[in-house]
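All protein chains but one are shown at their positions in the complex.
Order of writing sets the chain letters: A and B. Residues in each chain are counted from 1.
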């Protein structure tokens, strides 16, 4: 069950941070990456899957960006996330993917095969876990704990996002569930 | 707090597996039942509460059915679940009820008294826990962690399902919360 990342959240390895909207999961991932930056001089790379389709999204992206310190490099990867992870991973990097759930949305809207894309992402994270000195942090939303949605597309999205979380959790060295900013260890 | 099922998830006792949609809770329950089947030769019985009202539901049921190995016996119990549990339990069985939440839906649609039905189910599970050699596994959805639903029926459903979960959890030997396929022990 435990892997390279088992001893400290700053160690190398694949770490999945699951949580609800405004649960503090992204802030916790940022704090872990910045601790790795400060302690070991690693270059933090932020892999953003969000696309600014409207003002609300632009404001959310800007607020997230303002939370990141100067050292961060930001890569936008709304669709080709596995390729972006592969390109960004290096001997001195700590990677943060934020977030899986928006990526799932983008894949569905672009009519891409989400299962194949998930396997490609896991392969890229596996390689990054070997190459990068710091952890590969992946943030994802848990979206299945409310009432069954009325519309079929939302139900399908819930299925896709839930399967993606299960696959990433199975591949991860460490999995945390974050609620109100506090982590609960699920694995590792 | 702990009961007959405290030592291993394969032991006899009532085990409740709570989780969201696509959380992996049913797959985990199947894996536990099949481990009991392999290790101790117990006959696994699948008590299905789902009814195939439409194509989407038929597809979900078929996918769940494909996950089960040949040894499984399937009993459909959309409404009379306590009676089905009582009939299915035997000295060589391991029972899996999947899931409580659809049963709650069916009870509401049929205008049955959900509280009385819940008590009857607990009584049947209590008897099964004494009779069956393997665990009685009960899968249920947590549906109360999203925004308050707009329509009154959904709010009432949320109340009924939530109370049912609380009653089963109080009666259970072991309770797990499953997220992204990973169990978190709540009790036992």
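Quick notes
Here, a contact is a pair of C-beta atoms (placed from the backbone, for glycine too) under 8 Å apart; a residue touches a chain by one contact, two chains touch by 3 or more.
Just so you know, these numbers come straight off a predicted model, no measurement behind them.
Here the missing chain is touched by one residue of A:21, A:39, A:52 or A:69, and it is A:21.
Across the entire complex, the residue among B:34, B:98 or B:142 in touch with the chain not shown is B:142.
Residues of subunit A in touch with the missing chain: 19-24, 56, 142-147, 149, 154, 157-158, 179-182, 184.
What subunit B contributes to its contact with the hidden chain is residues 16, 18, 20, 142-148, 152, 155, 158-159, 161-163, 165-166, 168-170, 175, 177, 184, 186-187.
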